[in-house]
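Note that one protein chain of the assembly has been removed; the remaining protein chains are unaltered in position.
This part shows chain A:
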Amino acid sequence: MSKAVSVLNGARFSGLAEVADAGLVGMITLRGDLESSAVAAAVQSTTGCAIPAVRKTVEASGNSVSWMSPDELLIVTAYDQVADLCAKLQEALTQEHALVVNVSDARSCFTLSGNGAREVLGKVAPVDFAADQFQPGDFRRSRLAQVAGAFWLDQGGAFHIVCFRSVGEYVFNLLKTAADPDAGVGVYS
């Protein structure tokens, strides 16, 4: 089997904030009725996470579960655990009208951390990143300049950014440009 690599194979950039290709990340799309107790039980028992509230991310046991839409969750886990987790979810959801798909290789993940992180992301997404408006555990799907993307802020203050792999290089270069050391605005500092 060929060796899996992430879109930019761990590329990093340090400027107003630290931008990094997060490497291989396991990602699962779960579509189904998020109000259903069977779905909640399946997610809880396999990931350790509760169903997140609207536009929130729940982190537990090294996994995270994010609210993508009223009928969709994004489950993030370790890359080498993803097939196993998919199988467990599918097994737990056999009686439910639900869909579980491994999307790890269809998407790319980046992290954005450091003091300038809010400003850097604020330059490319039409979202208010003021500290009282976008807090740890908040999740949002929006656009990153010209492409669709999703991001959440973890409890440690780092943003996790997800986009389609086909535009991964675009997003990395976009964040790199926005984080140029000479491009500081100071809007959230």
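Heads up, the rule we're going with is that a residue touches a chain if its C-beta (ideal position, glycine included) is under 8 Å from a C-beta of that chain, and two chains touch if they have at least 3 such contacts; residues count from 1.
The rule is short, and it goes like this: contacts and distances are computed from a predicted model.
Peer 1: What is the missing chain called in its UniProt entry, if the choices are "Amino acid ABC transporter permease", "Lactate utilization protein C", "Pyridine nucleotide-disulfide oxidoreductase" or "Sarcosine oxidase subunit delta"?
Peer 2: "Sarcosine oxidase subunit delta"
Peer 1: Looking at the whole complex, which of A:A42, A:M68 or A:V82 touches the chain that is not displayed?
Peer 2: Counting the whole complex, the residue in contact with the absent chain is A:M68.
Peer 1: Just one of A:A83, A:A130 or A:A148 touches the chain that is missing; which is it?
Peer 2: A:A148
Peer 1: On chain A, what residues meet the omitted chain?
Peer 2: 54-55, 67-70, 126, 140-143, 148
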